[in-house]
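A protein chain is absent from this complex, but the other protein chains hold their places.
So, subunit A:
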Amino acid sequence: MLTSDSCLSLHKHGSSMASDSNSSESQRIAQQRLRIIAGHLQKHKDDDSGTIATECKAEANKGTVPRKRQEIMKWNGWGYSDSKFLFNKKGQAEFTGKRYRLSGMVLPSLQDWFENTFGASVNHKSPATPALNASAVPPASLNEAFVEDLKATGIPFSHEAEDRVFRAHGHCLHEIFALREGKKFERVPDMVVWPNCHNDVVKIVELACKHNVCLIPYGGGTSVTSALECPPEETRCIVSLDTSQMNRILWIDEKNLVAHVEAGIIGQDLERLLNESGYCTGHEPDSMEFSSLGGWVATRASGMKKNVYGNIEDLVIHIKVVTPRGVIEKSCQGPRMSTGPDIHHFILGSEGTLGVVTEVTMKIRPIPEYQKYGSVVFPNFEAGVACLREVAKQRCAPASIRLMDNEQFQFGHALKPQVSSIFTNFVEGLKKFYITKFKGFDPHQLVVATLLFEGDRERVLQHEKQVYDIAATFGGLAAGEDNGQRGYILTFVIAYLRDLGMDYYVVAESFETSVPWDRVLDLCRNVKERINRECKERGVQFQPLTSCRVTQTYDAGACVYFYFAFNYRGLADPVHTYERVEHAAREEILANGGSLSHHHGVGKLRKEWMKESISSLGVGMLQSVKDYVDPDNIFGNRNLL
């Protein structure tokens, strides 16, 4: 199945994407997309790999992602090529492009925040290598017999350096840093194939087994666990199996409220297409703009609105997986079964080590009638956590409730766009005065919770009151819809911000965990302190930024998400330093009762802790499944075990 491409760590959800907030905007994008697709079809005619399998090409490809991803996306950074942060000539930050609400806006406070927080300067640039240096890419070592047989199937493939490099990485800091630096690649896939449907995948897997070729499934490429990295010791031909063209909704069953979807579809396309029929899945991981359904399944993804819709394991009704032993699927779509251990749970979280998820039946819901953002300011993080705990206890969490610590609160403020009217400015000032002076909140202590309510209008308003009443008992003050919405915007542009940081000697990464309620505060404090200490010990010369956020609430605990960034000027090997610090932070998390991962997965980055996390017997159980399903290690990405 697909490798963990879903839950890109840095990014919050994308509900504020241009495409669903502005209809003329989405029309424009759709047109552009059609042009691109047309371009592709055109190209195929001259391409020897271009014969499209007839059975699968039933309709024109409606997906956002073309085969040549590099045509619309950055090859060495996050997201769309046209969207990025930069400091303009006046030193002011702006966000380019037209896709997002923030696009085209000037962010007057970002520079100050950036320079003060990191000790960085807009005059000290660390620019990236402008283009891929083909000579840094090892030549493709092809399995000729496999290629011959593959040609006969008519499934498109490529062994161009750009295509291969694009699929050799996810979005870990070290991966993006290496791309920017133009480092030589140790191992990249030798070729890329683009199946168009389940049957194509069956053929590819059969051929891979026949010719002993290593397959690495690739979905949205948003992994942050080194899951997409090719094992350097792999001597067989490595084929990246890109599912991006398997992106159709095959049917919608309105009686049972389920949809049957090809697993290569990415989050934004899935939501958009379902919206057209009046439905949604409600699954919105922060990476949903780019991550794919198959990737969500393969990594046990979590969406920010899981309180209403559930996490991926709650949403999935039926999964079809192609493995070297054949196809695994259940024989019915019963909502729950007692038929021994649930085989879905071998697949959920298997991170591409067993096979390829090709089709998924998942729950859908009618689009909610009403959505409302909100926010609450608390005097300090402790009060905020206590409030979230109480909300979870009363089981009245809104679709999303997130608590940002003070560092993130300030960061959010730095991302405020230029205010157009004097009046808004005045109101903002008044609010600030009320909270800090009148209510006595310390601006260096206060934290903010952002909320998103969904449902019918009356219920939402009722619900909102209930949550605000609880918040008030913990000293929380309602702080308006705008602040809430801004919090959610921040979540999907933050990944773009990392690229900006890297232009100025700042490296950044995020990681997550889940932890019982009573340990949330201790874990947050200790992990931050550990990061600060490790940075100091490892010669980082500037105070690092450590920040955390409680992003999900459960009955018995919470998901905590950390950001960590520092200015690396003066360090010989910033990536190594960064990796050691992250390693220490993970150890600290485990020592404080946190889990190895809440939704990012294990990949190769956190393999070393698997035994400790699930016991060696547990690892043995997983290993025996792997040995049975894939005895020749065709799915050889070596994640997890």
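Following the convention adopted for this analysis, a contact is a pair of C-beta atoms (placed from the backbone, for glycine too) under 8 Å apart; a residue touches a chain by one contact, two chains touch by 3 or more; residues count from 1.
Keep this in mind: contacts and distances are computed from a predicted model.
Engineer: Among "Glyceronephosphate O-acyltransferase", "High-affinity nitrate transporter", "Queuine tRNA-ribosyltransferase accessory subunit 2" or "Glycosyltransferases", go ahead and choose the protein name stored in UniProt for the chain not displayed.
Structural biologist: The chain we cannot see is, by its UniProt record, "Glyceronephosphate O-acyltransferase".
Engineer: Write down which of A:68, A:183, A:431 or A:525 is the residue touching the left-out chain.
Structural biologist: The single option touching the absent chain is A:525.
Engineer: From the listed residues A:83, A:592 or A:637, report the one that touches the chain absent from this view.
Structural biologist: In the full complex, the listed residue that touches the missing chain is A:592.
Engineer: Could you pull out which residues of subunit A are in touch with the chain that's been left out?
Structural biologist: Interface residues of subunit A facing the absent chain: 518-519, 522-523, 525-526, 529-530, 533, 536-537, 590-593, 612.
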